[in-house]
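Worksheet: one structure, shown below.
Missing here is one protein chain; the remaining ones are kept as they sit in the complex.
Let's look at subunit A:
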Amino acid sequence: MPGSIENEDVPMEDVHSDDEVEPTIGEDGNWVSWKDRIRVLTGATETAASFQFEGEDHTLGNALRYIIMKNPDVEFCGYSIPHPSESKMNLRIQTYDGVSVYSVLEKGLNDLIDLCDVVTEKFTAARDAYGKQ
């Protein structure tokens, strides 16, 4: 236990990072949330759904929209920030026949992660090459 300024015991929730929290069920029972990070808005079908992300903004919204629109199974993808003073971001995905929006969203996230790896790899190589000049 690290030393404390005010000589008090540190509560356990302060010691843990916020990443590993168990998922909870929403009050209206309509959606299940992971620490309120993501939920599906009502009216969703297998091929058309709106997701609401807690604590996300244009940064992830627009990047995710781009990468999902690159998927040929996607008929429509768009995002919006319903209100500027609420940190919520809505993402709408509609797919062509028989393709699940959930798998499309997951593929989008995976593609974005791969993209980041490639950018890091290329950037590091270019920087190191420039440093050697």
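The rule is short, and it goes like this: a residue touches a chain if its C-beta (ideal position, glycine included) is under 8 Å from a C-beta of that chain, and two chains touch if they have at least 3 such contacts; residues count from 1.
Operating definition for what follows: contacts and distances are computed from a predicted model.
Engineer: The complex lacks one chain in this depiction; which UniProt name from "Ribosome production factor 2 homolog", "Small ribosomal subunit protein uS9m", "Mitogen-activated protein kinase 4" or "DNA-directed RNA polymerases I and III subunit RPAC1" does that chain carry?
Structural biologist: The UniProt record for the chain left out of view names it "DNA-directed RNA polymerases I and III subunit RPAC1".
Engineer: Mind listing the subunit A residues that contact the chain we can't see here?
Structural biologist: 2-6, 8, 10-11, 14, 17-19, 23, 31-35, 37-40, 53, 56-60, 62-67, 69-72, 74, 102, 105-106, 109-120, 122-127, 130-131
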